[in-house]
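In what follows, a single structure is set out as structure tokens and then discussed.
Just one protein chain is left out here, and the rest sit where they should.
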Amino acid sequence: MVIVHGVVVVLLGAGVFFTLVGSIGLLRFPDFYTRLHATGKCDTLGGGLIILGAIIYHLFQYPETLLVPAKLAFLIFFIFIANPTATHAIMKAAYKTGVKPWRLGEERR
Amino acid sequence: MITIFWVTILLIAVTMGLSLYRGVVGPGAFNRVAAMNIIGTKTIALLVVMGYYFERPFFFDIALLYAMINFIGTLVFAKYLERGELWS
Partner (left out) sequence: MKLKEKGFGILLTFCIMAVFWILLSGIFDAFHVISGLVCCAIVSIISHDLLVKGKSEKKIVKSLRLLTYIPWELWQIVLANIDVAYRVLHPKMPIDPLIIEFETTLRGEFSLVTLANSITLTPGTITILVDPERGKFLVHAIAKGPADALLVDQTMQRKVAHVFMETAVETEDTST
């Protein structure tokens, strides 16, 4: 039981770490396109790891109901498909409207 | 174990506050739309952990529904910002 708790703590900690890194990237990066790089990748994996930790906790704490882990697994699958699509959609809108990308050596925008 | 969930909820809320700064300041509409998309994704993870903290199994259905609403909302914003109108 202690091993399962340890695994869940590690997964939740890694998920929160990646979510935090995504947020710090949103603040630190100098341009809109690079900010989308930070959030579109790190936040997807962070949320997925947190929900994966919750699934493993559920499988060992309440082993009777298997419907809830299946629902959460579908939620992970949906996040992994929906988040990159939304990132691509808003990046395409920004490119077509004429937001200029940032080069090394310019100032922040 | 319950304290682990409480600490996770607190940390996710802190990261949401950091993203809200970009949502307020960010010059232009695109930065704000990206920040709102990120806050929506973090809300889904927050709802799942809250479902285990308060021991109510209905939060998972709400999380699934909000994931779809957040996705559709971001797509509609992107389409509007690209074309200037929704239906032509």
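We just call them A and B in the order they show up, numbering each chain from 1.
Quick note on the criterion: contacts are C-beta pairs under 8 Å (C-beta built on N, C-alpha and C of every residue); 3 or more make two chains touch, one makes a residue touch a chain.
On a predicted model such as this, the values are computed, not experimentally measured, just so you know.
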Omitted chain's touching partners, listed by label: A
Interface with the undisplayed chain - residues on chain A: 17-18, 21, 24-25, 28-29, 31, 33-34, 36-38, 40-42, 44-45, 67, 70-71, 74, 80-81, 84-85, 87-88, 91-92, 95, 101-104
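Just so it is clear, only the chains that are shown with their structure count from here on.
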Centroid distance [mean C-alpha coordinates] between chain B and chain A, Å: 11
Residues on chain A engaged by chain B in the complex (per definition of touch): 5, 8-9, 12, 15-16, 19-20, 22-24, 26-27, 32, 35-36, 39, 43-44, 46-47, 50-51, 54, 57-58, 68, 71-72, 74-75, 78-79, 82-83, 85-87, 89-90, 92-94, 96-97, 99, 109
Complex contact set, residues of chain B against chain A: 1, 4, 8, 11-12, 15, 18-19, 21-22, 27-28, 30-31, 33-35, 37-38, 41-42, 44-45, 48-49, 51-52, 57, 60-61, 63-64, 67-68, 71, 74-75, 77-79, 81-82
